[in-house]
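Before we start, here is the structure in question, set down as structure tokens.
Just one protein chain is left out here, and the rest sit where they should.
Now for chain A:
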């Protein structure tokens, strides 16, 4: 089905921000009926390129052509009309409206009293049948699962006669089964003549779904090839620009019990149960992975360990001592290091400096302040030491944290937490959105802390991460935790089923362990 003229072609796109060259002379061609995987580490220029494509930014040089006709730069409206559609990582759906409302939103004329509902429903039905996307147009979005919501987003794009569909890290929120479902849909879409750009970090998915790959590094096109002619390893080295840092984990002897949850329950003020009968036991030298589809109570578990949530019943035992009223300060003082999920909003204060952010959880300690006066010299030395040893790239101690990249922000948080030698480390989505290099760095640091005797709880939606790090995995589903599962005796598919609530799978997994 591949025709002569490319459907989309970007020629010599260059975009600079100040001295930073975000896109350097990038060419990209996309044919009908193909899936192009766009790869690159954070800051490689993927987002900038997509923003230029959609007219949010104006390129300094270069042209964009769709089906042979040139797109005028800086016009989002024209880009949409030409048939570009995007499914964002964070969905842009109105939760309290129906699927139909969401799909029609913005396509209706502004000053019209009549809604063309029946025509819209017919069109949606036709599209759902054609592409085997199974969604009821009349159900409300907040009743749908994450996978279904993503299908609504795709349907929304198709409804607008999208010819080129761009998916930004679409599998980050999906279970393995839902991802497979998505890939099947994508295959169907391309056989109907659509073209797809698939932005991702996960190489396995690139190999599974794409026809061609394009790797960006430092704003340049580094590597381009047919997927059939390459390997995941080759792509990874091209992305990082060298051999991948190897993360190997040697299992260490389990030490004493550091942290325990015994039948923990918690609910919010309205009486909704946030955590249901949690049991967990963390030993020194152990890494426990918490798997689960996002929104199943992982953030509440993280809040509990961080000291932000008080359990309504059950015991939280830290180092053999029961904690009745956990507060963030209490947990910090007792040696709990916390790496929050949302680094930009919770982990750092963007408007404060690097030094002030390092000081955030320790300024009250004796070394850093006396009689209410900040000891800025020790703080500066401490910050300088940490930014070097953790390779935090920033514009100096007194530059504001807002300007740092996500990876550097995470390194800053990691350095702040690990330099206090915590006994229990809670890492909530520690490598979410990080590139391969930064991910390996974070993993290395967590493993080192663990082999020095700390216990680590990692909450992650990335099963590969859990399989490579965790000694045991507990699945979180609808506010409760499964018993520990040995990752060596299970597969991603089985865990995926457990994550979507198939309790019998957990039982059979446990049975398998018991028998062997």
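General observations
Definition applied: a contact is a pair of C-beta atoms (placed from the backbone, for glycine too) under 8 Å apart; a residue touches a chain by one contact, two chains touch by 3 or more; residues count from 1.
We take it that contacts and distances are computed from a predicted model.
One chain of the assembly is not displayed; among "Nucleoside ABC transporter membrane protein", "NADH-quinone oxidoreductase subunit L", "Ribose transport system permease protein RbsC" or "STAS domain-containing protein", its UniProt protein name is "Nucleoside ABC transporter membrane protein". Considering the full assembly, A:359 is the residue among A:206, A:323 or A:359 that touches the omitted chain.
If you put the hidden chain back, the residue from A:263, A:327 or A:451 that touches it is A:327.
Note on the undisplayed chain: of the listed residues A:12, A:254, A:345 or A:511, the one touching it is A:345. Among A:376, A:419, A:468 or A:508, the one in contact with the hidden chain is A:376.
If you put the missing chain back, the residues of chain A touching it would be 17-18, 74, 306-308, 327-329, 331-332, 338, 340, 345-352, 356, 359-361, 363-364, 369, 372-374, 376, 403.
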